[in-house]
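For reference, the structure I am asking about is given below.
A single protein chain has been omitted; all remaining protein chains appear in their positions.
And now, chain A:
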Amino acid sequence: MVRYGSRTRRLSAALLAGALTLSLTGCGSSGGRDENVVTYWSMWKENEPQAQVLHQTAAAFERDTGTKVDIQWQGRDVLKKIVPALRGGEVPDLVDQDQNLMRATLVSSGAYRDLTGLYNSPVSDGRKVSDVIAPRYADAVKNDGKPFLAPYEVIGYGLWFDASQLPEVAAKPPRTWREFVELLAHRKAAGRAPLALDADIGQYNNLWTTGLLQGALGAEQVNQLAADHSGEAWRRHPGVRPVLEEIATLVRDGYFVPGYNGSKWPAIQEKWAQGEADFLLMGSWAPSETGAKARPGFQYHFAPLPTPGDQRYVPVESIGFAIPARAQHAGNAERFIAYVLRDEHLGKIATVAKNLTPNPELPAPPELTSLAEAAEQLHVARSEDGIQADYPGYTEEVLWPVNNQFLKGQLDIEGFFQQLKEKQANYWKKKG
C-alpha cells in the first residue's frame, strides 16, 4: 500500500508536468500565427442556406486572395460566446448577428471596430461598400455616427397572406386602418378567421402593438415611451390609448383565429400556412419557416401593416458583419466583408438563402418582391422601435408580459397602463 502511495505521487507529478508542458507548448504555438487568415465566428449552423452561401464565398475568397477564412459555425448564441472572450481571451476577427444583438453586446461594451474605413473601401466595378448598402439600412447601424455593422441580409416585418386566396388584396392592399378593418370584417362575415397570431410569443404580440403605435406616433416614439423612468409616459401620451382601443377591438370582436391565445408556437402559423387564417404579422422569415407546411399553391405576399395613424413604416432589422476592436486581422476581415458584398456573392443571399439583401439593385426572391417594393417606397423603422437593442431586458421584463395579456384579452387598457407603469418603473430603478 505504501509503495502504491509513492507511485501515485510520482504518477501525479508526471501528469502535472505533462499538463504544464502541454499548456506551455500551447502558448508557444499561438505566438507564431499565420497572417493570411480571418477567423470568423458565424451565427449560422452549417446546414443553413446562409451558411452554404458564406462557405462558398469564403472558399472563393481564399482562391482569389490566398487568405483563408477559418469559419466556426457557432449558431445564434455566437455573441454570448464572445462576451467572455472580449474580456481578455482570443476574439475572432469577424462575427455576424442582427443589429440589435450587436448593439447590445459589442457596441454597448465599446468593443467594436469603427467600420467607416470599410464603408469607403471598394467592392467591385468602382462601387464602394456605402454604394451597395442602401442608406436606409446603413443609417440604422451606426453608433455616434460610426458604423458598427455591415449588413448582408435584411429582415422586414409586415402582413403576409396567400395571394392565390386573396388576389384582390394582393392587387390593392389596404392602405388605411379603416380599409384594413373593413377587409377583416368582410372576411370574418364570410366565415373566415382573419388574423393568425401565436400569442405565446411576446415579440409577435408586440409586432401588433408597437407596429400600430409606430404608425400613429411616428418612428422612435415608442422608444421614447419606454425610456421614461416613471413609466407614466404611456398613459400620458394622448396617442397611445386610441391605438390600444383599436387592438382591444380586434381582440374583443374575435378577429384572431380561435385558439390563438392558448396554443404553442408554431401551431397557429402552421394553421395560417394551411389556409385556416388570412393574415400573419411577421418577419420575412415567414415564407421559409412555414413553407414546408404550406398548402399547395400558397403564394406568399407581403403588405405593410396599415395603422390608425398617418404614417406607414416597414419595420426592418439588418443582419450583418461586425469586427471586434481587438481583432488581430481586422484588415483581412474588412476585405472579406467587401468581397461578400459583391453582387455575385450577395445575390446568393436572395437566390439561395431566399432572403432580402441590403442592396436594392439585386433582385429579391419571388416570395419577397412585395416586401422589397414596400421597403423601397415607404420609410423604414426599427423593428419594435429599437427597444430591444437600446434597453436589454425591457421587452422580457416589462413590455411583453403586459402586452401578452393585453393581446390575449386578459387585460384591459387601464390594466395595461397600470402594469406597464409598475414594471417599467421597476426596470429603470434597477438600471439606475
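Just so it is clear, contacts are C-beta pairs under 8 Å (C-beta built on N, C-alpha and C of every residue); 3 or more make two chains touch, one makes a residue touch a chain; residues count from 1.
Here is the rule we go by: contacts and distances are computed from a predicted model.
Hidden from the displayed complex is a chain whose UniProt protein name, among "Sulfite reductase (NADPH) hemoprotein beta-component", "ABC transmembrane type-1 domain-containing protein", "Nickel ABC transporter permease" or "Putative GTPase ArgK", is "ABC transmembrane type-1 domain-containing protein".
In the complete assembly, the contact with the undisplayed chain comes from A:Pro258, out of A:Gly117, A:Pro135, A:Pro242 or A:Pro258. Taking the complete complex into account, A:Gln203 is the one of A:Ser121, A:Asn143 or A:Gln203 that touches the chain left out. Among A:Thr57, A:Gln74, A:Asn100 or A:Gln214, the one in contact with the hidden chain is A:Asn100. Note on the undisplayed chain: of the listed residues A:Met43, A:Leu86 or A:Leu368, the one touching it is A:Leu86.
Panel shows chain A; residues 1-2, 5, 8-9, 12, 76, 80, 83-84, 86-87, 100-101, 104-105, 108-111, 199-203, 258-259, 261-265, 267, 388-389, 392-393, 395-397, 400-401, 404, 408, 410, 422-423, 426-427, 429-430 of it touch the chain omitted from the view.
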